[in-house]
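Removed: one protein chain of the complex. Kept in place: all other protein chains.
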Amino acid sequence: MSGHTETHQEESFWRKYIFSIDHKIIGLQYGLTALVFLFFGFCLMMMMRWQLAYPEQPMPWFGWLFGESGIMLPEMYNSLGAMHGTIMIFLGVVPLAVGAFGNYFVPLQIGAPDMAFPKLNMASYWCYFAGGIVMMVGFFVPGGAANSGWTSYPPLADIATTGQTVWLFGMVLLITSSLLGSINTITTIIQLRAKGLTWMRLPFFVWAQLVTGFLLLLAFPPLEAAGVLQLMDRLLGTSFFLPSGLVVSGEILNVSGGGSPLLWQHMFWFLAHPEVYVLILPAMGIVAEVLANNTRKPLWGYKSIVYASTFLGFMSFIVWAHHMFMTGMGATISAFFQTTTMIISVPSVVILTAMFISLWGASIRYNSAMLFALGFLPMFGIGGLTGLPLGIAASDIHLHDTYYVIGHFHYVVAPGTIFALFAGIYYWFPKMTGKVLNETLGKIHFWLSMIFINGIFMPMFVQGLAGISRRLWDGGASYAHATETLWLNEVMSASAWLLGLAQIPFIYNLIKSMKSGEKAESNHWQATTLEWTDAPSPPLPHRNFEIIPEVYRGPYEYSVPSADKDFTPQSEA
Amino acid sequence: MLDLLRKYGLPLNASSHGSAVDEIMVLFHWLMLFLFIGWGLFFIYTLFRFRASKNPKADYTGVKSHFSSGLEVAVAVIEFVILIGFAIPIWATRVNDVPNSATGAEEIRVIAQQFAWNIHYPGPDGIYGSLDINLVDEADNPIGLDRTDPNGVDDFVIINQLHIPVNKPIRIDLSSKDVIHSFFLPEFRVKQDAVPGMSIPLWFEATMTTDEFLKTTVGSEREGKGFEIACAQLCGLGHYRMKGYLTVHDQDSYDSWLVEQQEILKEEGDEDDWGDDGW
Amino acid sequence: MSGHSVEDIKKSVKVYIGVFTALAVLTVVTVAASYLDLSFGESFFLALTIASIKGTLVAGYFMHLFTERTAILAVLGLTFFFLITIMFLPYMAFTDQAAI
Partner (left out) sequence: MEIPYNVEERQDTGMFNAKLGIWLFLASEVMLFGGLFSAYVFLRMGDVTGTFISGSSELNVPLATLNTLVLISSSVTMIMSWVSLKLGEQKKFKQYLGSTLFLATVFLVVKYFEYTAKFHHGIFPDTSTFFAIYFTMTGLHMIHIIGGMVVIFYFLVPGSSMMNTESVRFTNRIEIVGLYWHFVDLVWIFLFPVLYLL
């Protein structure tokens, strides 16, 4: 069956665009779905920010969503919070970073005709899609969507309304999707590398996806197990997470008891800590590609970055309980987790340092992709650095579950990961569509986003230091210790809405450029990696390459002294 | 740095161990600031110096020196110094050296529930009466205190009102009736999750009475508002209003407060509407 | 394990039968041992040792792990490490609670 015939077969619309097994189409499906979810998660947050800034005032325009009064009730606020977190992480960023970019560019960068298991790839997308739909159904069941936080701590989650059950079913589907996807990515990278593409010649993006694949593969199953246990608790009346002797609103809870709420936390964070590196590693991969390309020089310390990221991946499995310092942890075990947490910060420092040093001696082209990639660096820096005091149990006493934590992780995920993803979109859009995104609109998008996103998250550190707890319906208005920093809520909310406006040039740019943008060349950025040098002009054919390329050198051979042009493709003999 | 953190939100510290917590925060924020400013300057300089119009031809090798490895090692070393020199010992005293009444501490039980803090004082005999969930009655006996137990006769339970003496170790045994809550005293650098099914001890020593604290708030937006107990863990729709009040007395007024409580107990028993909204 | 000669395969059939017998015998042994009057620690140790031997036999011979590629062994080694982590670290945290 080694015929070239199949590429010439006419495929029906359904086969080609809906139930496609071509990794590029699946990548696009992932990408579009994820962008829609990101946008939706953002909308939820903009509504929450109204309630935080103007507690108990009817919301203008959208008030009807909350019934006649137009006021968001606490249970609604909690639902929106839990769903914002879940949607952003599991339906937005991971599918975009791993499902879309990983799917689309890993095979292209390693010179493979497709993913190793195309049908599995399709199944993984549809599992994700189904999981997303199920999550959305949550909003329409009695009692509303899940409202126990994205962390779903029992006993609260065990006794919560039906939405929690829906959430759990949705999670099981999403986990299945991630598992299928990660098996596919890892196999593809190990098995389908083109001739000559040795491990140390892989673009860093591929390395990042490989490590990410392992994190998803090995960390998700325990959460799946935990999800099943919580479903049992909710549906069959078991008490895995319920100790004996609970009294809820005056009624003795009629369960067998004997369970432990902390068991859930261990199983949850065993996934959820590696998960945060799932959010950041592909982002770092994208930034590395864009940086190397637009500095026109090799990435400084490529090997140390690779080693650091694999070490990071490994360590991320043994730091999880730094989210649980306040659960009554003893001295020995907390010393262990504090130590591992400090150790894991070192590889991040190594990676960031290498990226900074890469700038030295460069010839920097400032295009939109590069701006977002450069913006990523200090923003991730702030987020990462504020992780350090959280990793020490003693200082975490004051900071745990305050807005300081919210500030910490939004700096890494929003101006961090999301910016990197924007960089990826600007960088690879020409390859995906054959059109170029408008640079002016791109720069407007960058500068406005940069300003407003800091306007949202910087004040959070102040509120956090003041001790304002997270997940408060009124944003702390009833607490005395919040009085002095409460005014910041309005600043943050206004910034959030302005950030929303700042996305309009971007969305307009996407649609406009797709329709009538400037045409892109096949190697638009004069890059060195295979997706640019060897894949033909977009739109790409079904099996990517006319002939499978062969690789002769490392990924970022820019400005090689003896060469006649400032980039030397990997496939140039 | 402490002043800087204070300026940007950090409340003053009113407990004896709080300065150690603050110290770690100070050390870390120095490290963070140093790294951020150092790399930030380097970053901005390179962005400017190596722009394409100024430097059209990139340098293939770039930086040759290995000063960055030195920097990485330095960061690691500093982190470990803070970790081993400060962080681990502080935590150990927090969780290992918990005092009790035998070692001169005031013992109080706090039992969290949706959405209130039940404060259980052992009374003059210093021994808690036994609890039985079958006796729980949300109106009169929220924690199920057994009044037939001789130790329980003089116990009293107040909702949302914690009173403690100043300059004396306080040991609180924290538990929860229903879901996970978190007992948070921002000015005392105290936070501890209340996990149902477990009783977790925590301790601290106040160094400032409420009256003294109120003097420091004069003229600020916070004027007249004393210490609070905040709930730091999402515990349901009333999480935002699960607020308690903490009053720190000097020893004399604490003693007279205790006596007063005994009188109320004798007169009104559990019928009394214990606790009120305020200090 | 493709690329075996017919001889090799015939030889391995004998191995498989041997492994089967060992597994059956060990099953009986472990059941029998559970009726002995041992302390919890002892019976726990015994039962898990036997189970591990059986597991090793299945993985090693039926699943050909003894002669498998290093890439696969590396993946499984990593998995095994994390397995131990998830199995025992939560429990160790549990024993080191500040709660009394």
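For reference, chains read A, B and C in written order, and residue numbers begin at 1 within each chain.
One rule holds in what follows: a contact is a pair of C-beta atoms (placed from the backbone, for glycine too) under 8 Å apart; a residue touches a chain by one contact, two chains touch by 3 or more.
These numbers come from a predicted model, not from an experiment.
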| item | value |
| --- | --- |
| Which displayed chains the unshown chain touches | A, C |
| Absent-chain contact - pick from A:I26, A:L229 or A:L530 | A:L229 |
| Where the unshown chain meets chain C, residue by residue | 2, 4, 6, 9-10, 12-13, 16-17, 19-20, 23-24, 27-28, 30-31, 34, 40, 43-44, 47-48, 50-51, 54-55, 58-59, 62-63, 69, 71-72, 75-76, 78-80, 82-83, 86-88, 90-91, 94-95 |
| Chain A, residues in touch with the chain not shown (by the definition above) | 1-2, 4, 7, 112-114, 116-118, 120, 179, 182-184, 186-187, 190-192, 217-226, 228-229, 232, 236-240, 255-260, 263, 266-267, 270, 543, 545, 548 |
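The rule is simple: only the chains that are shown with their structure count from here on.
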| item | value |
| --- | --- |
| Residues of chain B engaged with two or more neighbouring chains | 95, 198, 200 |
| Multi-partner residues of chain C (each touching 2 or more other chains) | 97-99 |
| Residues on chain B engaged by chain A in the complex (per definition of touch) | 5, 8-11, 20-21, 24-25, 28-29, 31-32, 35-36, 39-40, 42-43, 46-47, 50-52, 55-63, 68, 71-72, 75-76, 79-80, 82-83, 86-88, 90-92, 94-96, 113-114, 133-134, 136-138, 144, 177-180, 182, 184, 186-187, 189-193, 195-198, 200, 220-222, 225-226, 228, 230-241, 243 |
| Touching residues on chain C, where the partner in the complex is chain A | 71, 78-79, 82, 85-86, 89-90, 92-94, 96-99 |
| Residue ranges of chain A in contact with chain C within the complex | 190, 214, 218-219, 222, 260, 262-263, 266-267, 270, 314, 317-318, 321, 324, 328-333 |
